[in-house]
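Provided herewith is a single structure, encoded as structure tokens, for subsequent inquiry.
One protein chain is absent from this view; the other protein chains keep their places.
All chains are identified by letter, namely A and B, in their written order; residue positions are counted from 1 within each chain.
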Amino acid sequence: MIDPGFFLEIFPKLVAGLPLTLKLCGISVLLGFVLAVVLALAQQSENAFFVWPIRAFVSVFRGTPLLVQIFLIYYGLGQFRPNLQALGLWWLFREPFWCAIIALTLNTAAYSSEILRGAIRNVPRGLPEAASALGLSRLLTLRLVVLPLALRQALPAYGNEIILIVKGTSLASIITLTEVTGLAQELISQTYRAMEVFVAAGAIYLLINFIIVRALELLEIKLTPYRKR
Amino acid sequence: MTQRRMAAIAAAFMTLVSAPFATAAELPKEIKIATEGAYAPWNFVNSDGKLDGFEIDLANDLCARTKIKCTIIAQNWDGLIPSLQVGKFDVIMAAMFITPKRMETIDFTQPYAIDPTAIGVAKSSDLGKQGPSTEKIKLEDEKAAQAAIDKMKPALKGKVIGVQSGTQLLAFVKKYFGDVAEVREYKTTEQHDLDLAAGRIDAVVVQQTNLAAIFAKPEFADYTAAGPGFVGGILGMGTGAGMRKEDTALKTAFNKAIDEAIADGTIKRLSEKWFHADVTPVK
């Protein structure tokens, strides 16, 4: 059933989409992480003026499909070209690439900020108390004590989130970006050999995931030197 | 497990999924016709959410002539040929061009329409200033085709052309303009229309009838067709109904019905109703 010649033929074609997949994923994970930290910290304040809009943003982006978000940002905002041009933002929304990045970034920021918020909450209360007893300012306590501990604790859950974003990049194919899944779909509709193309494209994604999981494991070991395994 | 038990389970399983289709050379009494439903005015979903258009009317006419009960369904363009092959439906009528490549996998009736390509651009663009031409150019006539293409090429240099994926139009654009312009592929033509209106792309390539319908809408007042229409060659031999190769009786019946519909002017009438132009194939 499996024909090695066919694999050799389709594999390079699929790999051609890999740089785009990695770019989409890399940029949105980086931007999304920064945004998530900001959102999680902003929610530490008791100011409802901050907290309420962030909660709403997080809830909407977690409660609706990524595909709807991408379509809303790409086709939906495309309707408001004059307004976007007036704001000087059209160059961004003109490109399907940046629309995909915006959607993926906002999506991952919403999920990751919740992961971080939970991790910050789980930092034992005594630690920041001890830090302030030592005379550290609130900001320093956050930077030197709370955040490092929270980030380390959030690592496994955050790893899963990165994998979800890798999977999410496939939706970019629906707004004209031919990354790995887009190429796979094209190949399947040309050759009708769904199984072989699935296996080849799936292997690429599993490899990416494997590398991410391993890298995060190494990072976790590095961050917890006292916890020998 | 005994063989008999296995066969029984298999039989039960198959009735569960769907009854096997009759594929013999006899004429079926009931068929499913698939269209895309996103290519006005050939086939589209109207404001009541129902399928409508030239091909819907024509399909109903052909079914009446062949006395077959037809159900018309909408299906994604990408999935039309594979789904036909596995029997999800029996006929494709979705403004599909008859081409040798497609005929390797499926069969077609004779063409029921011939409609040239058109390029749609902003009136203010370089190509828009050239304006439309009523000329029809056969791609087989390589000299004339090349001359027409060369005239348009400089104006499309560095521009972005939107075209539906998996179509002959895409093959046409890639072959003749792929070296100077960026080609962007869309799942439906409606999506590239939205992007043309949004200014994300500079041109779309569709059929003349489709372009006329798009540009009739107010938001496209500043857009125009440009250059001559192209037919033949890589674009195929007109628009026909796709069928499985083994359904020969159905093909014969449809061919006969198309003959009649051409002869008594039905196709001309429907074509004028939907396109305000005549796309009847000339024999």
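Keep in mind that, in the parts below, a residue touches a chain if its C-beta (ideal position, glycine included) is under 8 Å from a C-beta of that chain, and two chains touch if they have at least 3 such contacts.
Keep in mind that, in the parts below, contacts and distances are computed from a predicted model.
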**Study point:** Per UniProt, the name of the complex member that is left out, chosen from "ABC transporter permease subunit", "Sigma-70 family RNA polymerase sigma factor", "Cytochrome c peroxidase" or "Carbon starvation protein"
**Key:** "ABC transporter permease subunit"
Revision key, fill the gap. Of the candidates A:Leu20, A:Ala40, A:Leu66 or A:Ile120, the residue in contact with the absent chain is A:Leu66
Exercise for review: Sort through B:Lys67, B:Lys101, B:Lys157 or B:Lys217 and give me the one touching the missing partner chain.
Suggested key: B:Lys217
Exercise for review: Can you list, in ascending order, the chain B residues touching the missing chain?
Suggested key: 6-7, 10-11, 14, 17-18, 20-23, 37-38, 44-49, 74-76, 79, 82-83, 85-88, 187-188, 190-191, 193-194, 197, 217, 219
Point to revise | Residues in chain A touching the chain absent from view | key: 60, 63-69, 71-72, 75-80, 163, 166-171, 173-174, 181, 184-185, 188-189, 192, 194-195, 197-198, 201-202, 205-206, 209
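The rule we apply is simple: only the chains that are shown with their structure count from here on.
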**Study point:** Rounded Å distance between chain A and chain B, as computed from the means of their C-alpha atoms
**Key:** 39
Review point. Which part of chain B faces chain A closely enough to touch in the complex?
Key: 78-79, 81-82, 85, 105, 165-166, 184-187, 191, 194-195, 197-200
Check your understanding: Which residues of chain A touch chain B in their complex?
Key -> 75, 78-79, 81, 90, 94-96, 174, 176, 178, 185-186, 189, 192
